[in-house]
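Step one of this worksheet: look at the structure below.
Every protein chain of the complex appears in place save one, which is left out.
Chain nomenclature is as follows: A and B, assigned in order of appearance, with residue numbering initiated at 1 for each chain independently.
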Amino acid sequence: MKKFLYILLTSAMLPVALLIVITPMDSQKQYIFGFISIGLLFLMGFSKRRSISVIMVVMSLLMSTRYMYFRLTQTLHFNSEIETILGMGLFLAEVYVWVLLLLNYLQTIWPLKREIVPLPDDMSLWPTVDVYIPTYNESLDVVRDTVLAAQCIDYPRDKMKIYLLDDGKRREFAVFAADVGVGYITRNDNSHAKAGNLNHAMKLTQGELITVFDCDHVATRIFLQATVGGFLKDPKLALVQTPHYFYSPDPFERNLSVGRNIPNEGTLFYGPIQQGNDNWNATFFCGSCAVIRRSALEEIGGFAVETVTEDAHTALKMQRLGWKSAFLDIPLAAGLATERLVLHVIQRTRWARGMTQIFRLDNPLFGRGLTIQQRLCYLSAMLYYQFALPRIAFLTAPLAYLLFNLNIIHSSAGLVFAYALPHLFLAIYLNSRMNGRYRYSFWGEIYDLVLAFHLVLPTVVTMVFPKRGKFNVTDKGALLNVGYFDFRVVRPHLVIAILLGIGVIAGIVRACAHDYYGVDPSVIALNVGWGLYSLIFLLAAIAVARETRQTRKTIRIEVKIPVLIHYASGISSRSQTADLSMGGCRVELPDDRHLTDDIEEVELLLQSGAISIPVNVVATDEHFIRLMFEDIPLARRRELVRVVLARADAWIQPPKPQDNPFRSLFTIVRCVFDLFWLTWKTRRENRRAQAQVQEDGNA
Amino acid sequence: MPLVCVCSPKGGVGKTTMTANLAYALARSGSKVLALDFDVQNALRLHFGVPLADCRGYVAKAAESSDWSQFVLTAGGNLFVLPYGDASEDQRMAFEERLKNDEHFLTRGLSTLLNYPGLIIVADFPPGPSPALKAMSRLADLHLITLLADTASLSLLPQIDNQRLTGGVLNHKAGHYFVLNQSDNRRQISRDVTTFVENKLGDKLLGVVHRDESVGEANASQQSIFDFSPASAAAFDIELIAKKVAGILGVKVGDGTVHTLPRKSGF
Partner (left out) sequence: MNHYDDLQRFKDKTRNQALDFKDFSGQNQVSDQGSWAILNQLQPQAENDTFAHGGHVSLAAPQPVSAETFTQAEATPLPDVTAVDIIPSNVSSIFQGVAEQLANHAESLPMPTPAPVRVATPAPVHAPTEVNFSRLFAPAASAPKPAAEKNQPLNSLLERIATCR
């Protein structure tokens, strides 16, 4: 009955929609139409209900389709070959954006907020779990805490086995595994990198469930008890994926002055997108922080080895065979973000190549076993990675007019703007409304721009020749000793930025003397505006290349944990931490005793047990004292991991405040301003420092 | 009215210190508290600033006087102490005789105090079974058994289950709870005993007091641990125990709220 009503509704609305899309209007009417729709949107915006969002999505799609129809039917007239090429290029880029918008709406329109499925009280029913920690060339310092955290997972000891899968076949790793009491597996070759490593381990182990942690992903103690329940409840469930939470800042967070105030780059994917995927049973496997059913993996022949993003491909294969997948939106493990921009670019290049490979080799649109929604979700992800060319097209389009006086859009500036306004406005507004806590407006442009020039070649080449190319592992854990500006990474950006700058200036000049030049001021205004818009984002993207120094190897976590301060005199005082890391902690000073009495040990008080660690004083001020942990044996280090990294609530943060597009734009402008300001400031400081050194030398 | 008996099968576990600091903690949170000493060591008074040479107390004249409240000393604010006092061997023996033979000897002597509304009495007893403990146990709302975090104390746990302290059920009202003193996570035995006790006694373990030199220093200074060293780890632990005691007794403090027994989650 409901279905019938829906069909009736849609078929009634269809002619109306068609009318909205194709009715041509002149500039004035279109402006009014646009403003009415924007007004309607604001009115509806007072309601936060999801059903209203659906209506808004329909409105946005109608406006965008109207714009595309307008472009298609009215603006594709060119005067020369070069204009045709550039004009069509731009139009195709807009088609791409339109398709992606549609797919994105479908993907995220109804995110699934999954709950934890509790495990039964009878522990004999709990399944056996194998925990795989694959590693290749990462240092033991990084892997050690991951293994210790895995040992802290609350699960019956006889039902959980941990294995260190060492493709580097390093002796110190073997010794470590023996010391700490976990399994150690190696193989004779290194074929198919991580996937091959995992497949090899599968042959030697027997757990009903398999959990994979990247070598830097420390699990919280609650990981298995929060994820395994679903497998018992639903025998067709093959995968439970949890978010990749980063406790170290990514290049955007670290290098941009405002980096820490915005939701980070991964939040959108590990929030609305995966939740949206989950609604359509299309959750992607992300290679780590997930639990997979062994029988499902065996049915597909193990982890997929045909592409460089073996994780996404593995999930696709399982879904083709009818297995279900789930996404639990609670951070149950945390890892290290890519340290530097260049590493970020390398990582994303691999993802782009991998997704393109899947598109070519195992296209989700074809083949059996998937629902239409699953196909569209995968298509959305794959098409997303083709953004390089379209982005560059958008970026450089104003240059065609500003520098070369080419008309690539055949229409008056006013009319184009009238059609484009509701199209852009609704899309931005709606994205802000639906995803505002996970990604602030306009930041997607910056993330994409940073990568755009680097992805052109890899995606195009892989699209044509899917089997070419090597797999680079992302380097994790190296220390950045000195700040510098990574010109290498942003060279193409700088070139385009300069061109845009020139174009904008040229445009302004011509606008000021428009009578002399005989040009339409509104066209110039449009192009200059567009150019400036692009320039701002480009400069923000360039700002990310300003690598700041990372001063310490261990990451500090702000948390208040009760501590006992043990002094040499035998006195023990009680206080709490201000921050905590694997290397030390900062403690609130309860009194002045530390001035006269040595602090020997500090005891962290967790409900499940206390741990006492010998310390040295690093620094002190009137309110806090910073202490460094001395070396402790492995068994105690495990307890320290339990307190610092494996706490069940360690990574659960309140979401960031809701987005406001204007504020977001302003933040980005501030970023750009800070790029120049901070660069100038550091230069000045360096000059002063140099002058000081010279003075000292002379004196 | 509420009466808390602090006792132990073992000596030297810190009963007296516990009694005194518990009294301080309860007084700080607004109640009127009387610290009552049944131990011939007469050490309780020292925690309240009574000079060493001061030998006032109730035992010497207990047999003759019908109301012992006249021997109570004030310790500032709403805190009071009734010291055992200096007593000759004959006086002590007479006191114990009366305790053993006259069922109502204690209740008569302490009746004014026992019936004073809102006065919490915290009583300190000598180690092991004693006539005073036997006599008071019928009246006590709560027994707090103090032990050290070592095996010597632990080995006497069975004596409590076997009713060796009074020859019968220890507490007839809210029951008996345990407090573990001088727990030090850095020392193997202390750590193992603490874990053992936590697992074995569960909710019956009211609190664990960390080993802290401040306690001894506070004693030496004749001050409460809270005044002497507010940041002391032991002070925090004792404060927590006092809150739980108040909760068990259903004591309404200050603003009239009743503190229910806090969850083990420790919020």
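Everything below uses one rule, namely that a contact is a pair of C-beta atoms (placed from the backbone, for glycine too) under 8 Å apart; a residue touches a chain by one contact, two chains touch by 3 or more.
Computed from a prediction, not measured in an experiment: that's the story for all the values here.
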{"item": "Contact partner of the left-out chain, one of A:147, A:400 or A:610", "value": "A:610"}
{"item": "Residue touching the undisplayed chain, where the options are A:155, A:176 or A:252", "value": "A:155"}
{"item": "Listed residues B:116, B:196 or B:228, member touching the removed chain", "value": "B:196"}
{"item": "Hidden partner chain, touching residue among A:84, A:412, A:576 or A:682", "value": "A:576"}
{"item": "Positions on chain B where the hidden chain makes contact", "value": "151, 154-155, 157-158, 188-189, 191-193, 195-196, 200, 240, 262, 265-267"}
{"item": "Residue numbers in chain A that touch the chain omitted from display", "value": "115-116, 118, 121, 123, 151-152, 154-157, 220-222, 225, 330, 560-562, 576, 604-610, 635, 638-639, 642, 647-650, 652"}
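Here, only the chains that are shown with their structure count from here on.
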{"item": "Chain B - residues contacting chain A, complex", "value": "185-186, 210-214, 217, 229-236, 264-266"}
{"item": "Contact set on chain A toward chain B in their complex", "value": "564, 566, 569-575, 590-591, 593, 601, 603, 607, 610-612"}
